[in-house]
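Missing here is one protein chain; the remaining ones are kept as they sit in the complex.
Note that the chains take the letters A and B in the order they are written out, and that residue 1 is the start of every chain.
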Amino acid sequence: MFTTILKYELKYFLRNKIISVLFAVLIAITFYALYNGSTFYKKQTSVIEKLKVKDSTAFQTIIQNFKAGDTLTADAKWKYKNLQRASWAIFDNRFNVFWQPKPISVINIGNRDVYPYYQEIMPVSLYMRLFKNEISNPNSLLIGNIDFSYVILFLMPLFIISLLFNFISENKEKGIQSFLETNATSFSNYLYCRLAFYILIIVAILLLLFSMAYFLFFKDVSGILFLKIFIYSIFYSLFWIVICFGVNKLNKTSVFNISFLISLWLCFSILIPSVANQVAAYKYPINTEEISKNIRRVQLNGDNKEYSNVLKKFYSKYPQYYNNDTSETTLFSLAYLAQGQLSDLEGDSLLNGICEKMLLKQKFLKRISYLDPCMYLQNKYADLTETNLIDYVDYLKRLQRFNKELKLFYFKKAFTDDKMDLTYYQKMPKWK
Amino acid sequence: MKKIIINELKIIKNQKIFVGYLIAIISLWVVATTISFKQYKGEEAVRNQFNNYHRQLWENQDPKNPHMAAHYGSFAFKPANSLSIFDNGINSYSGSFIYLEAHRQNDFICSPAQNSSIFLRLGELNLSFLFQIAIPLLILSLCVGMFNTEKSSDLISFISVNSFSTKKLLLYKSYALLLINSAIYVGLYALTVILTSIMGVQWALADLLSLTGLLFSQLVFSYILILLFLLIALKAKDIKQATIVSLSVWILLFFILPRIAVNVCNTLYPLPSNLAFKEEIKKDIDNGINGHGKGDREKLVIDSVLKANHVDSTYKLPVNIDGIMLFKGEEYSSIVYNKHFSDLKNVILKQQQTAEVISLFSPYLLIKNLSMSICKTDLRSEFNFREQAENYRYYFVQELNNNMKLKSKENEFNTYKIHKSDFLAIKDFHYQADHFYDVIKHSWLEIILIMGLLSFLLIMVKLKA
Partner (left out) sequence: MLEAISIVKDYKGQKALNYVSFKVNLGEVFCLVGANGAGKSTLIKLFTGQLTPTTGSANIDGYSVAGDFNAVKHKVAYIPENLMLYGHLNAIENLDLFCSVSNLKYTTNELSLFLRQAGLNEVHYSKRLENYSKGMRQKVGIAYALAKKAEYLFLDEPTSGLDPKSIIEFSEIIKQLSKTGITILMTSHDLHRSINDADKIGIMKDGNLLEVIETDDYTHSELEEKYMNYMIN
């Protein structure tokens, strides 16, 4: 019986023009979604490659300037002198840091189009540069991306609803249910066989979509990770199949079924997340305006008394850097370093506070996501493809740490007035 | 005609789904209004607080050289906008302030989306969601059953042969639905305005004018949907087919087509990276946009100033050459920046306009853009703000450069300082939002497309009903 039912359901699937069109549209959108994700990934990686080249060129220039030493022109001598003096060099050198996207992020752009993913920083005054955004069209960000996760999260349930909204009700409306209930051995067996067919066909379609993604758009992606995402997607689709079956079991009309199922889709995909987002924003407000306190350029007014005061404050916090050289040039540059570090210190606590709030907000929403499979899977996709808030916060923290290492690298020499040489430069911390 | 419309109103009133949806809509309205109001009040308080804080810092800063003051910089805060209660637009994806300083055109930093997880991308509940997505679903639900009685009892042929055409029947039904929708929209708009003003929102006359315009646009939008879904209901074999087709159309027009159109336009008109954008600007400033590099330009300026003052050394000038050089440098970098920014703006606007044309059949994208324009939370307002902030930056930096030029001498960088009175003389930044008439003037494409769509549907009713 099972094979005959499968055979004829497959015929239904293939002969139904609407379903065929929907299937073709699903495949076409998936292809575009993968292309879109891939284009986005390539754009970000190409920017990062340029940054790497820029950084490497900058480092080569430092080496060349060192090698040129004070033997050549006045300009070269000037550069050499600046490089040797850490308290000056720290203001001349720029470092590019970046958040490398994972190849798997092709299937889920996630929030990577919103988060800044590269910064040109200086060892001091980090927060002046930390939050600069990538150029984007906010209108497009609002409407949202079409990526593979969009197909699975939003379109797949719609496809399942279009297949199954009249799974039982159609039989009833066509008189088949009463015909079969009286005539056939077991109507429920017949229904479960059909359900099994739809589960198989949905899994097969998912397999097709994931194969498209894997074979056409990926090279270096971990199979296990891909499999994990595939399994989550299967469970998500199964949820929608069960929902469709459950709604059909209410024994209402096809009109009721489709209206109810679309309302559920709207609730799970838009309404619940929308309300949850607003509640979270209200519960854990983050005033980005506060950042304005720490992004201002560090400024001193050219007054020795002010320089001394700043340094006094700095040495009380960092006695290990105490330097008693009070010559005007040293005082000026060290005071700027000290002021930059003091400002960064405030920035650190501000950023840590913001990150903490962001994570609390995320934790709250994650708890709600257990009630909404669409939210849950969206979050899972973002987690697995490392395009979520937690990955961005992790990037910010790594950036903070790197900045501290850089500062230490320069401060060690700046406050001791030791000269920096090429061997020391080659020990410069590198962004990983 | 009056009697027919009253009869249709009774039919609608008796639809079970109508009461259910009405309750749902009112509940959503309560939640959305509360959230939007609190968000607005929060924004208003925080932005005023920080705007005042930074102005105080500016006014009370220690005496310093004008160029140092120009680097100390100022902030432009986007003022909270009461119309955002009705449509928050792109606010979640754009920042609220810009740091303004000499030589540098900074970007917005830290949009609310930047502090959020992926969940934000699933949407936010606000009044625009209610008016643009939830109420259209109510319209759809009412429309699909509007011909049910006539079709199941063959009343439709009875009416069309004996009384009036199906076209008229459809139009009468559409008037009845429009009446109900108007009551819902007008009621909710009026209640929102009244309640929020009781709670302290100051609605200016211009805002009320904008809201009237928005209300009118929403009504046109809802009439488009009424005609569309009634036509589907009339042409469908039965209520089942009408429901399936209408829901498919709704999902396509509201969720799929706009997203596809926007994404395709992003592919068609790609944006540069910030890295490339800044590098291009730097290149043009260094090499010059018309072949004169930075060195050449500086030499030209010095020569012309010396010539005009009939002296042979900058020390002999009655003005500070450093001030002049900074002034000219700022002027040139602004020209270059404005040129690149204008190119960037054009790409973004082209993305939006093409998306609108591609999704001509998506009234949702049209009303969304129109609503954001009227509520001044759209791309144009965003650019408007950025341009005004940039103009202000230019103004305050050049004021300081002028001060340096006229009131100090070369080599006085460490000794010449300006004081509180000079800082006070620099006016604070005040954002001037577009007037309603300007909004209408600039929304010509959306207005033409939305009216075109309405005319198209009326023609379809005439031909097909």
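By our rule, contacts are C-beta pairs under 8 Å (C-beta built on N, C-alpha and C of every residue); 3 or more make two chains touch, one makes a residue touch a chain.
Quick caveat, the model's predicted, so the values are computed rather than measured.
K.L.:
Tell me the shown chains the invisible chain touches, ordered by label.
P.N.:
A
K.L.:
Could you tell which one of A:Arg15, A:Lys219, A:Lys305 or A:Lys432 touches the chain left off the display?
P.N.:
Selected residue, touching the omitted chain: A:Arg15.
K.L.:
Return the single residue from A:Leu180, A:Leu264, A:Val279 or A:Leu342 that touches the missing chain.
P.N.:
Going through A:Leu180, A:Leu264, A:Val279 or A:Leu342 one by one, A:Leu180 is the residue touching the chain not shown.
K.L.:
Can you name the residues of subunit A that touch the chain not displayed here?
P.N.:
1, 4-5, 8, 11-12, 15-16, 173-176, 178-187, 189-190
Here is the rule we go by: only the chains that are shown with their structure count from here on.
K.L.:
Centroid from C-alpha atoms only, then distance subunit A to subunit B, rounded to Å. What do you get?
P.N.:
Distance between chain centres, rounded to whole Å: 25 Å.
K.L.:
With touch defined as at the start, can you tell me which subunit B residues reach subunit A in the complex?
P.N.:
Interface residues on subunit B, with respect to subunit A: 31, 35, 38-39, 42, 46-47, 49-50, 53-54, 62-65, 68, 71-73, 75, 77, 89-90, 92-97, 99, 101, 106-126, 129, 133, 137, 141, 144, 239-240, 243-244, 247-248, 251, 255-256, 258-260, 262-263, 265-267, 270-277, 344, 348, 351-352, 369, 378-379, 382, 414, 417.
K.L.:
Under the stated contact criterion, what part of subunit A meets subunit B in this complex?
P.N.:
The contact residues of subunit A facing subunit B are 29, 32, 36, 39, 43, 47, 50-51, 110-111, 114-116, 118, 131-146, 150, 154-155, 158, 162, 173, 253-255, 258-259, 262, 266, 269-271, 273-278, 280-282, 285-293, 295-297, 299, 301-302, 354, 357-358, 361-362, 365, 369, 374-375, 378-379, 381-382, 387-390.
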